[in-house]
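Below: one structure, written as structure tokens.
Note that one protein chain is taken out, while the other chains of the complex remain in position.
After this line comes chain A, so read on.
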Amino acid sequence: MLSFFPTPYPDEILYSVFARYHARSGNIKPDETLQELFNSRNIIVRPDLPYNLSYLIKNLPLLSQHTLESLIQKHTLYPMYAVFMPDSKSAILGYMKGELGTYIYRGIASSVYLPKYFRFCPKCLFENLHTFGEAYWHRLHQTPGVLVCTIHDVVLNDSIVPIWNNQWYQVGIASLENCPISNVTKNYSESTKELLRLIASDIEWLMTCDFKSLPSKELDWFHIQYIVLLIKRNLATLDRQVYEQGLRQKFLSFYGSEFLEALGINVSNNNINLFNIFRLHLEVFDPVMHLLMIRFLRHSPSTFFARKSKYKPFGKGPWLCLNPACEHYLHSVVTKLVMLLSNDLDSTYSYIKNPIGTFECDCGFQYSKIGVNLTKVDKFRFERIVTFGQLWEQKYLELNVVDRLNFQQAAYNLSFNYSKSPMTMLRKLEALWKSLNDSVEKDAG
């Protein structure tokens, strides 16, 4: 049970709050502080995603108004990752709460590159010293992708404190000693500065927006939004193939090499992982790349997250009626399309990888189709006839027993006779219809 807990300053990283607790408690040994805060002496205090926080909440003084969610949301880097990793979101949150604290090292969070040293804004440093009597590490300044202070519009400096170290209790508090103010500040060109400001403010928006207001997005949602936007700009095809070469060039000319270098992004052809964010089964990803891509696609994060584009592998309707019996044969009259949704299928995302649609014409004829239209004749393609419809059934009922069996055999063969050429399939269908008509006439005759 703690007898006090320092009130976190605005945008203070929890790492720094723990260090302040250590100093005010008078503890000398860090493991004593860890024991008090987390009920465990063997915890590694991470600057980005601290864990065992549910113990901390239990240990707080009575009636303390801190909640687990508000601490994580306001004082860790969690929101930055959370938005882009819906699947693992709950897992990470669980780690931070502390069920399996050490597992946080594995998986997604491990692949995000933090800056090497704690960064600070000299103006913030002096302002904090003046208003609070002490300085602290700002969360936003340690976030990957942020190189300028959004308050003072100043390029951030590197402190002498490595971000990965085991000395949190000593270096967790920023001071004039560990934040030397160098005379040489990096000079970026005006356009780069503008972009740095833009990306920093985007990240700030992500970190501070109420994450409950951002509806949870699944990975396929991101994938679809990117593909839809890329298709619009002719950088991807309907079957989700991205023209990486062209994208690299446009990306480079949009941001400029100075900016990309400052952020440490390699756009050369050697970097095959550059556009990993388009992958459906995302394991390694970079939130900064997401934000850069969003801006590249001419969106702000807020409008991007409000997008509602759906995956339309078969394009817009109406589609062709493929019923030779129908008067609309080969006319675009079909408006009814039924697609299987992600949760109807066994394997994840197969609805994107292998979209299946069932098209139903008013004449009752239904055919199904797998995969997008790639070639010109693809629009005549069908995989299976689901129902022949009433026109066919009427004729069928007029047949004698032998012919019925013959027709059934022929129809069965057609349904499961996958032919590579859509035109052959169509012709077979026409022939079937013709033979049905012929048989009926023969019977009548």
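Methods note: a contact is a pair of C-beta atoms (placed from the backbone, for glycine too) under 8 Å apart; a residue touches a chain by one contact, two chains touch by 3 or more; residues count from 1.
Everything below uses one rule, namely that contacts and distances are computed from a predicted model.
Enquirer: Not counting the visible chains, the remaining one has a UniProt entry; which protein name from "Acetyltransferase", "Tn7-like transposition protein C", "Putative SSS family transporter" or "Alpha-ketoacid dehydrogenase subunit beta" does it give?
Expert: Of "Acetyltransferase", "Tn7-like transposition protein C", "Putative SSS family transporter" or "Alpha-ketoacid dehydrogenase subunit beta", the absent chain's UniProt record names it "Tn7-like transposition protein C".
Enquirer: Among A:60, A:114 or A:209, which one is in touch with the chain left out?
Expert: A:60
Enquirer: I need the residue numbers on chain A that touch the omitted chain, in ascending order.
Expert: Within chain A, the residues that touch the unshown chain are 1-7, 23-28, 32, 60-66, 129-134, 173.
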